[in-house]
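Just one protein chain is left out here, and the rest sit where they should.
In this document, chain identifiers A, B and C correspond to the written order of the chains, with residue numbering beginning at 1 in each.
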Amino acid sequence: MFLPLDQAIGDLLNDGDSVAFEGFTHLIPFAAGQETIRQGKRNLELIRMTPDLIYDQLIGAGCARRLVFSYGGNPGVGSLHRFRDAIEHDWPAPLELEEHSHAGMVNRYVAGAAGLPFAVLRGYAGTDLPQHVEVAEIECPFTGERLSAVPAIRPDLTVIHAQQADRRGNVQLWGIPGVQKEAVLAADRSLVTVEELVDEIELKPGGVVIPHWAVTAISHVPGGAQPSYTDGYTTRNNDFYREWDEISRDRDRFLRWLAAEGLADKAEVAR
Amino acid sequence: MFLPLDQAIGDLLNDGDSVAFEGFTHLIPFAAGQETIRQGKRNLELIRMTPDLIYDQLIGAGCARRLVFSYGGNPGVGSLHRFRDAIEHDWPAPLELEEHSHAGMVNRYVAGAAGLPFAVLRGYAGTDLPQHVEVAEIECPFTGERLSAVPAIRPDLTVIHAQQADRRGNVQLWGIPGVQKEAVLAADRSLVTVEELVDEIELKPGGVVIPHWAVTAISHVPGGAQPSYTDGYTTRNNDFYREWDEISRDRDRFLRWLAAEGLADKAEVAR
Amino acid sequence: MSAFDPAELMTVAAARELRDGQSVLVGVGRPSHAAILAKRTHSPGLILVYESGTIDTDPENIPLSIGDPELAATSVSTVSLPDIFNYWLQPGRIDAGFLGAAQIDRHGNLNTTVIGGYDHPKVRLPGAGGAPEIARSCSEIVVTLPHSKRTFVEGLDFTTSLCRGEGGSMAVVTDLAVLRTSDRHDELELTETFPGVSVEDVLEATSWELKVAPEVSTVAEPSDRELEVLRSLGSKPKAVR
Partner (left out) sequence: MSAFDPAELMTVAAARELRDGQSVLVGVGRPSHAAILAKRTHSPGLILVYESGTIDTDPENIPLSIGDPELAATSVSTVSLPDIFNYWLQPGRIDAGFLGAAQIDRHGNLNTTVIGGYDHPKVRLPGAGGAPEIARSCSEIVVTLPHSKRTFVEGLDFTTSLCRGEGGSMAVVTDLAVLRTSDRHDELELTETFPGVSVEDVLEATSWELKVAPEVSTVAEPSDRELEVLRSLGSKPKAVR
């Protein structure tokens, strides 16, 4: 279960898979996402509440066929330009959208983790979202009240970043926990990149443990959430989030960045 | 929001109310339950997954009209004799039952906490439970699969025991967390008895915090979970759990115990 | 009274919508400035909640992202996303919510999804995020957006979030005025103008025939204390957001 990152992505992620790289504003698995670009994966269905820079990079590099999401912005900065370019101008390829609200996405993961085919929530009614995405009306069998139902998400693979794994493969994360536990449990396979390998997990305040038998593979990748951050290990590189606005605004500038980072060259993106 | 226990029970719990004293095998709010007997509350709808000794005492003392539950045993020991006597022989009064499975009760609390009228789960189908309790079949609008729906629980009052409250009324509990957070959030009013008042909550490993504005009242009751226990403060009195089997087996012996504990005399129980 | 710009008054006016003891769902940008300003001036007991799951937080610095480490470090409780959306937001446990928008209509419905058609839009906006559930769950909504015919439109290109209507209220704070929902009808009405702004100015910046309250007052200029605290927060929010 302990694999180098390149082997883990190579083994667990196939072209055409649905894959969730989760982490809400914290613990975003950037290293795994960039390894995905480096390996030139294609036709992925990318699932993530907040695409953030990590999916801007994957989309711009031509890895994605479809995006399942609820908020596509660069937090506190502005637009995700590669995301916009794909939707507005089909560059580098058309991007199919499956677009929900946050509460919808959250509950879709919850249903997936719970082994249920759908989840119930209040929301969607009266908005234009249901015209573009699979949402159903459902009636409470006791009160007759009408609510919304959303289908479960079951990614082929979920990738998250966490602080620690122990020898047996138990994982611990703390700080803002987001929806990572649910995303891992909802998936067919899971990969966790971690800052640190420890002999045994010692529970931290706010610690969320994912027991070893719910995890497929673990890769030791210190700093694997940068430019996002890992509570207790690394800090958020706010400057890079701002800088990305410039890098990503222009196709050529973005392609140069991809090449400079050793992720992909221009010919590969256009492939 | 900080009240002595007798005042809190007096103010927050009315005859005829539905009330959940929650705590799954840990942090069972015995002191609050016994104060309820002492005040001679009547016609309560008692809600609790595992009635345990606390409801055996309340039922035997004549406080209950109705019981909403999923497992009525003395854990590791055997029967709850007052519970059995009420059901088998209407003593001291008939006891109406609303009987679910654990997963059903859990999800009923979850729905209550989430402001939803019902919850969906796999279960009940083919068992005899739905013949005696409100469970509905519900169809997944996406897959057509048939699942079970259970109505939300919304107690008038939820009572729990926790380790700590701070000056502002934020509550922290740790150890086996059960379904207490959900039970508090599902209720119209809530009372938390705590072992300790602290200046400020310091989050513990496994700590669950209930923010102050979701709590109606707090009573400082050290040892308030005995003979159950409070992780970090008191230990479980297993001997009393065994002894209860003898005390509760016989009506007179039970009545003598009630009187000796200063909870109620025989005339009051028969009232 | 110090000199100030309309963007500052917009933040100050938004802050004034909050009341002590309320819980408020905050986002980054102007909402964070307004909420923290309120907490440091008239509402020290304001409970700040970010949709990242940080409950009752008290950041020293303005966060860039709603998941900034400081929000978790200073929170009374940090919970998962299922918790924040299902146990806190959905049942109405959070009193007030801040929203922005690219377009608003006469009913207070909001668009944060696209300008133009949904497929190949002219401008692809970030999308819903938690806005639809904030709009329907919080009983008081404060919207901040710049006032122009481009933003105050006759018909939304996409309805992302619905104005809650009965049982709730909405205040729309722009760089010209404050508009509010009313019991008299289901449209926003102009209730306050910024100093130096006339009712006519506001009507002209609005695409539909804006209803005007029987009495329109003038928003008080920022006090020295408000400006001092606001400016101490740093990283000024953009006028247009």
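Operating definition for what follows: a residue touches a chain if its C-beta (ideal position, glycine included) is under 8 Å from a C-beta of that chain, and two chains touch if they have at least 3 such contacts.
Remember, predicted model here, so these are calculated numbers, not experimental data.
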### Task
Just list which of the chains on display the missing one touches.
A, B
### Task
Have a look at A:113, A:140 or A:176 and name the one touching the chain we're not showing.
A:113
### Sites on subunit A contacted by the missing partner chain, in the whole complex
113-116, 170, 181-182, 185, 201, 203, 209, 211, 213-214
#### Entry: Hidden partner interface residues of subunit B, rising order
24-26, 49-50, 69-73, 75-77, 79-80, 83-84, 87-90, 99-103, 106-107, 109-110, 121-129, 131-132, 175-179, 181-182, 206, 208, 229, 231, 235-236, 238, 241
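Here, only the chains that are shown with their structure count from here on.
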## Note on the structure
Higher number of C-beta pairs in contact (B-C or A-C) found for A-C
### Message
Farthest chain from subunit A, going by mean C-alpha coordinates, please.
### Response
B
### Message
Using Cα averages as centroids, what's the distance between subunit A and subunit C in whole Å?
### Response
28
### Summary
Residue numbers in subunit A touching two or more further chains are 121-122, 206
### Task
Would you mind listing the residues of subunit C that make contact with two or more other chains?
86, 90
